[in-house]
Structure formats: structure tokens, C-alpha cells
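In this view, the complex is presented without one of its protein chains, the others remaining in place.
The block that comes next holds chain A.
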């Protein structure tokens, strides 16, 4: 959240996503780009059978940006959202999917086994707030997850991208999902970056045991190295023992590039010219 305060702290979702906020989702190209990237990654994580047209539920569909990605890939979808203004924008954009105005914390109003999969982009964290007197977050989360579980086919997946505020919120969400019968877990893209880091809750409803897909920007080799300490009988040179290499040195530059690569940023490939001084001017 570049603007500082989290939207969840400002107002309940049906009030926060007002006309002005909804308009941003059609005019602001940055918001649109982020939403599209997130939805494409969520659909990728769903791992639907190829060349098959599926019936998908989009939770917190908003103005239908994520739905557009689904339509592009040939799927039929139904969207659920609590903001009337966002849904009105979706109608204006002539979305292919059907739209339902409702509260996911009140349950998913579909009969058992309706959907081949479910996606959600930046919506679930709203359930952790108690915006009304009668709201009890764990209860609403449980109701949501248990009815989502019922509305999915056996063996179907749900991929929910979320922005948890802290680890206890994340624990609360996963705990209620597991209680409702889901298996699966969290996939984190670019875990070393604060900004590019994205969390996807991948849930499986029954069926055979499935493996979680790896997150982006998590190199398997790097993970191995961090778990084992390399054995060496030689003493490291004093320079290295002090920690960081001197600023502007080749080692320092390489280290910085490595760090930025892990954060999923665009980094030039290393070459023999990396960190070399420029020739003196004539």
C-alpha cells in the first residue's frame, strides 16, 4: 500500500469502494496492470486442465478485471462482490460473467459441487475486520470457507490472493480454511521483497493429495544453501569476516545485483565488464 494506511482500516468494503474508488479500476492503468498480473498468476496456480472450458467462481470480482482474464482464457465465470459501485462498473465494461451483489462472509449462495475452481484477488483480508456489531471474524471466515468448500467440485482448487496485515491474521485465515476441510497452503512469490511479495492461499477440496506449486523468485538452490552450512577448514579472509564488502567494489555490486534479483526486479546479466571502472577520458 503505497498510500500508507491500509484500505481495511479506512472503511468497510461496501463504503470504501465508492464511485470514485471504482472509477480508478477503469482509468488507472497501474491498478489495472497489477490486478491483471495478480489474476493471471492466480489462474495459473489453479492449474485447470488445458483446453477445457471451466465454470469458475470469482470472489470479490469488483469491476471484473480478473473476470476478463478468465474470459480471455475461455472460462465461464460468476462473480461475487459487496461493492455495488464496482459491480456497476463491471456492467459498464460489459463483462461476460454473471454478477452477484453479496457478502462472502454471509456464505456462498450456490448448491454443492457447482464450480470447477475459485479465484479471489485481494479480497479475503477484508473478512478479518469486524465492521458491524454482529460481525465475528472467525465465524464469518468459517462460514465463507465451509460454504466455498461445499460449492466446489471434489478435487477442485481455490486460489485466493490476499494481503494479510500480520502473521496472526494469516494464521486465523488458514486455520479456518483447514477447519472447513480444505488442504493445501500458502504459495509466496518473491518472498525476499517487501513490494513484489505476493501471497496466494492455494486450497484443495478433497480428491487426491496434491503438491503445492513453487512460488516465483524462490530459487531451489538458494533454499538448499541456506539450510546447510558449508564446511570449510580454512579461515575466511579477514576482509570477509568483517561482513559486507567495501562499497562500490565488484563484490558489493554483485551482491547488490543478487539481492535485487531475489526481489524479482529487472537486473542486467553479469559479465566481465560488471563493476569495471570506465576508461579515463582522453
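Following the convention adopted for this analysis, contacts are C-beta pairs under 8 Å (C-beta built on N, C-alpha and C of every residue); 3 or more make two chains touch, one makes a residue touch a chain; residues count from 1.
We adopt the following convention: contacts and distances are computed from a predicted model.
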item	value
Listed names "DNA polymerase delta subunit 3", "E3 ubiquitin-protein ligase parkin", "Multifunctional methyltransferase subunit TRM112-like protein" or "Ragulator complex protein LAMTOR1", matching UniProt entry of the absent chain	"Multifunctional methyltransferase subunit TRM112-like protein"
Residue among A:100, A:178, A:212 or A:254 that touches the chain left out of view	A:100
Sole contact to the chain not displayed, among A:11, A:31 or A:76	A:76
Which of A:52, A:166 or A:271 contacts the chain that the document leaves out	A:52
Contact footprint on chain A, counting only the chain that is left out	52-53, 55, 74, 76, 78, 82, 84, 87-88, 91, 96, 98-103, 106-111, 113-115, 132-134, 147
